[in-house]
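Removed: one protein chain of the complex. Kept in place: all other protein chains.
Coming up: chain A.
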Amino acid sequence: MSKLKVSVWRSAGSGAQEYFDVPRKENQTILDVVTYIQRNLDPTLSYRYACRVGMCGSCAMSVNGKARWTCRTHVDKVCDSDALDLRPLENFPVVKDLVCDMQTFFDKQKKAGGAFLGAHTREDSVALIKPDSSGRMAVDEAIECIGCGVCYASCDVVKWKPDYLGPAALNRTWTLVKDERDTRRLDRLRAVSGDAGCHSCHSQMSCTQRCPKLLSPTHSISGLKREVSRAALKGEL
């Protein structure tokens, strides 16, 4: 059976790549590969996952230089040869080995106004949103975000400008700005219109290129740019 030569980032000391030979199997995912290493070769290897089916957003890492979810990335899809290079996501501080610290990433969602606030209480009936209403249609894809951080790791504006709220946080805000139940539209537009907000996006689209859910944060961000401009012209901001 052929073997994969896997180079894995280890954070011990000042950090370095460490090499492992892993047997190649059919339908093998990248997550299978790191799990094999941890169970059979080096139990001290740290990485993160939970659902294994592309729902929780915890397993992302840099695979041969590109940020990917690993539970649903097949080795065959990303390896032309038998070399595999695994590193923690870019643009995140590293906790250990392949585990990165998502704190700033989620803090930015809060900063961008990512927490829903409606007018209904639990005594009220459930709001009915028509599937074909324009607001609902505008965010049909964007609400599927699993918070994996792949877009954030792929965005060069995040790299160049660490304050930048980033594609996932802005995408989240877009879904709320378009939510007819929401009560804080202008606060949200204010939160994303500063120097660290939507106007810093250069439309490079690496986020959209890489999002494993095939969402387009670029599209959401351009929507925010238009909403902010419109509100500013109307003198609302």
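Going forward, a contact is a pair of C-beta atoms (placed from the backbone, for glycine too) under 8 Å apart; a residue touches a chain by one contact, two chains touch by 3 or more; residues count from 1.
Operating definition for what follows: contacts and distances are computed from a predicted model.
Chemist: According to its UniProt record, what is the protein name of the omitted chain, chosen from "(GlcNAc)2 ABC transporter, permease component 1", "Succinate dehydrogenase cytochrome b556 subunit", "tRNA (5-methylaminomethyl-2-thiouridylate)-methyltransferase" or "Oligopeptide transport ATP-binding protein OppD (TC 3.A.1.5.1)"?
Modeler: "Succinate dehydrogenase cytochrome b556 subunit"
Chemist: Which residue among A:Pro43, A:Gly65 or A:Pro131 touches the omitted chain?
Modeler: A:Gly65
Chemist: Residues of chain A in contact with the chain that isn't shown?
Modeler: Considering the whole complex, chain A reaches the absent chain at 64-66, 83, 85, 154, 156, 202-206, 208-209, 216, 218-219, 222-223, 225-226.
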